[in-house]
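Missing here: one protein chain of the complex. Every other protein chain is in place.
Order as written gives the chain letters A, B and C; numbering starts at 1 within each chain.
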Amino acid sequence: MSTNRKELERAWSFDDVAIVPGAVTTNPQLVETKLKIGNHDFDVPIIASGMDAVVDTKMAVSLSSLGSCGVLNLEGIQTRYRDTDEIFHSIANADDNEVTSLMQKIYSKNIDTSLISQRIHDIKQAGGIAMVSATPQLTKIFAPIAKEAGVDFFVVQSTVTTANHVSRSLKGLKLKQLVQEMGSIPILVGNTVDYSATIELLETGVDGILVGVGPGAACTSREVLGIGMPQVSATIETSHARNVFFEKTGKYVPIITDGGIRTGGDLSKAICSGADGVMIGSPFASTIEAPGQGYHWGMATPHTELPRGTRVKVGQTHTLKSLLFGPTSLTNGTENLMGALKTSMATCGATTIEEFHSVRMIIAPAIKTEGKIYQINN
Amino acid sequence: MSTNRKELERAWSFDDVAIVPGAVTTNPQLVETKLKIGNHDFDVPIIASGMDAVVDTKMAVSLSSLGSCGVLNLEGIQTRYRDTDEIFHSIANADDNEVTSLMQKIYSKNIDTSLISQRIHDIKQAGGIAMVSATPQLTKIFAPIAKEAGVDFFVVQSTVTTANHVSRSLKGLKLKQLVQEMGSIPILVGNTVDYSATIELLETGVDGILVGVGPGAACTSREVLGIGMPQVSATIETSHARNVFFEKTGKYVPIITDGGIRTGGDLSKAICSGADGVMIGSPFASTIEAPGQGYHWGMATPHTELPRGTRVKVGQTHTLKSLLFGPTSLTNGTENLMGALKTSMATCGATTIEEFHSVRMIIAPAIKTEGKIYQINN
Amino acid sequence: MSTNRKELERAWSFDDVAIVPGAVTTNPQLVETKLKIGNHDFDVPIIASGMDAVVDTKMAVSLSSLGSCGVLNLEGIQTRYRDTDEIFHSIANADDNEVTSLMQKIYSKNIDTSLISQRIHDIKQAGGIAMVSATPQLTKIFAPIAKEAGVDFFVVQSTVTTANHVSRSLKGLKLKQLVQEMGSIPILVGNTVDYSATIELLETGVDGILVGVGPGAACTSREVLGIGMPQVSATIETSHARNVFFEKTGKYVPIITDGGIRTGGDLSKAICSGADGVMIGSPFASTIEAPGQGYHWGMATPHTELPRGTRVKVGQTHTLKSLLFGPTSLTNGTENLMGALKTSMATCGATTIEEFHSVRMIIAPAIKTEGKIYQINN
Partner (left out) sequence: MSTNRKELERAWSFDDVAIVPGAVTTNPQLVETKLKIGNHDFDVPIIASGMDAVVDTKMAVSLSSLGSCGVLNLEGIQTRYRDTDEIFHSIANADDNEVTSLMQKIYSKNIDTSLISQRIHDIKQAGGIAMVSATPQLTKIFAPIAKEAGVDFFVVQSTVTTANHVSRSLKGLKLKQLVQEMGSIPILVGNTVDYSATIELLETGVDGILVGVGPGAACTSREVLGIGMPQVSATIETSHARNVFFEKTGKYVPIITDGGIRTGGDLSKAICSGADGVMIGSPFASTIEAPGQGYHWGMATPHTELPRGTRVKVGQTHTLKSLLFGPTSLTNGTENLMGALKTSMATCGATTIEEFHSVRMIIAPAIKTEGKIYQINN
């Protein structure tokens, strides 16, 4: 037992910070934003979250064709139901007071492992990139099936919102063993938020780190569990670990900030904080192409004893293309995310993501009034 | 007179902080949350406050049967009236503008000391644990009566909201003397909020320390008196004193954070801050089993010259069991407190409360908008 | 020109801080709260501001009889009009859009110096304490008249809200000269907010220092001029200067915090910060006895070119006695200010104001929601 008094450090979120431009800027068209995972380069450093309302096979293919990519959740609706249309329809049309119990019922159906192969085949056949996710407990069973089916990337994802436990295997030989068994298939793992946890994960040989507690808008971990870490500080800490690991080993493993990004400003701040890419849910859930039909929910929502998060109405407010590349007539930063990122980088004179990592950020909280964020810088 | 400028240190409350998960998590079923006071182990480290709207004899028995425990206030309605049904009914049905004077009248009736023995007997006979509380002034008279009646735990509780003064005896020999006179009956004492006050109390030989100024939602000490100490900082400071005292003496005295805990998140943060258990009022007052019939008030409310706090409508929104253990369909953390605590601990890889005390916490204020707490971590 | 970067220090206001109780408390009846100015002891360390809506001769007499005292403004309605009833009536009944120009007209009438003697005589004859105020420019003319008329205390008050300039005389010999000329009549001077300004003023030989920028609720200096200093920090700094000066000279000069105090909590924090007394306006303006008839305004309101502050409706919500001593059925701290102060001091074990100056305070911002201050400490 320590006789030191517990010390608390301040941590920061997107709305707390701002990027500071210097004297030199550059042309947005000259900006390079590639995200490299394993040997694959993604032109768009934005990955769609492995959530049921965000990614189905069609969405995964559409994303791939745009230079991005989507994670198919192997423990959700896609692997419990062959025909999913009716399921999504019933969730979208449920009353608010019945939706939690409806989802508790829907998610109680067993996973059909044959659907794992099926979904991967469907994505590959349509020319898409197959990136799938499982929780640590089921990874042992699902990873070989996915490998057999020709998967491109495997994500071992354990968030506090799943209420599942990451077994101690994550720490030691077993994750190392998974890395070896999967061979050339890159493994992404998460979620983590601090320096030493990141160092531990990097030492197992994984190819990407997901950063953040909880998958964003559909999560209420903080109220229920008291757990949380603001994304800017989480990204700064884990990126610091990545740099120290790179310095030591020569291996550069991308940091992917997962959760809470809604605008071009958030995206730019995540990258400026040290991320190589981001994972987002809600903005994709609100595209016309998303399976959620204008609704979004987290994987902890249907938990039978301790549900967290709710079904959120996000609307179907833009196309995938206008979300990523514009053009847009909106002035609130929620569309043309790539245009915003490139303009932000160019304004700071950064032509690569690595250069953007060195750009200055300051603490300058935005003021939220009536649901709108006002800038306080002028 | 000091010629140094007065220095102010920042203090933190539940909404200001978040718990940071590390790399390793464990299974919530493996988590151990026992609270040991004297030689007694409570499975549920949550004690119901000694407030009239929260604990009567029936409530004390129900709580005991669930592994928890409730404090019976020896200076309230239970010891002033033999039949209390009508009293509670009149408070619950009073108009807002007459309730303060009604309570001033109700609480002006003299205490009938024979009811002290009666209430303790009733609890013991029904198999419950008898934990009772008195203010310092009346402890000298009531403690022997309670001992005689077979009480299990005695709480000497002096909060700022009672407007009674803790006599200087608390500091010196007299509390020591009480400890000796009560023999094997554990003495809990409070409320305190800072390091040196805790050390002083520990040196008298008491078996538990209550931490916090004011009993929670039913208290307005801050506006009236300017007095307050955020619970996270109070818990960190007093736990620090406990550790230093343990290091020196080998005696481990539990810290019980009393006040302001409404959700599983608050509970988890209190324990992570260093508490061994908590005392809560409002959440129990809003159970169907509570004597308050959907209302809650503090002991300073009926004060005749300087009333503080008001009768608060808390509703009768859950059963005692769903409050403590679920299951629940609510996603705001106000039910299944034990499930939330165990999940929170498991997520941080802590299998005991002692391990949870070492888990990292950060300062990351939650944003309150329209009465809802939003997490700012993603 | 300095080539150091300008540094900004954080300053704190009443809502930012809380008083921390220790282990020992005492009985409120044992608490001593005397304010000594010159050779006079006031039982109530609360002075009513020299504002037209707050103090007329009748109010000054009533305050004296209660152990308190009120400042009569020598440059307001009382010295411009013999019969003031109609004037106050017209202000209270003016429309919002005409009130500023009405006041500009009322305050353009010349001061009748014979009314200075008249008002002082009236107060003295009724057994009251005559404390009067003037701005620095008019002090030279008014002080001899007031002395001649038998004034008890003279306040040289120059706030930013008067838009009058404090002549450089305040700094040097001329204030010293005033002190000598007034003989045994104590001089209070202000307003000031920082350490070095206080030291300068103390060295002139004055008997009291008023602390604070602007006279409280009726002031908008901050928006118009950008000027301000939170009262807790201002009180800590100026009290520090008082202690250093006392250490050096053996002369103890009371610090009187002027502005922004609305509740017993604010009052307690001002005293705990180092003040020996306070000056308040709005709470007195809202007594039935106040001349303002339920309205309050600052002296800068009728300024013809740069009006600051407005007429504020404060209501007539309590008697002078219930404001100072209760009893009260309100639980928000706005009545029974002395009861609150004594309870607060007693709760911290302080029996004198000097002891209360040593009590710990912490930074713990209150959360304001829907116009109500919630305590964040539990």
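Note that in this section a residue touches a chain if its C-beta (ideal position, glycine included) is under 8 Å from a C-beta of that chain, and two chains touch if they have at least 3 such contacts.
Just so it is clear, the structure is predicted and the values come from calculations on it, not from any experiment.
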item: Contact list for the unshown chain, restricted to visible chains; value: A, C
item: Contact residue for the chain not shown (choose from C:50, C:230 or C:333); value: C:230
item: Touching the absent chain when the full complex is considered, from A:7, A:95 or A:247; value: A:247
item: Per the touch definition above, residue among A:66, A:111 or A:361 touching the missing chain; value: A:361
item: Interface with the unshown chain - residue positions in chain A; value: 12, 14, 17-28, 232, 236-237, 239-240, 243-244, 246-247, 263-269, 272-274, 326-333, 336, 339-340, 343-344, 346-348, 354, 357-358, 360-364, 366-367, 369, 373, 375-378
item: For chain C, the residues touching the chain missing from this view; value: 1-6, 8-13, 15-16, 100-101, 158, 160, 163, 165-166, 168, 170-171, 192-194, 196-197, 200-201, 212-217, 219-231, 233-234, 259-260, 301, 304-310, 368, 371
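As a working rule, only the chains that are shown with their structure count from here on.
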item: Interface residue overlap between copies chain A and chain B, same or different (over half shared); value: different
item: Distance from the mean Cα position of chain B to that of chain A, given in whole angstrom; value: 40
item: Rounded Å distance, chain A centre to chain C centre (Cα mean); value: 57
item: Shared interface positions of chain B, touching two or more other chains; value: 12
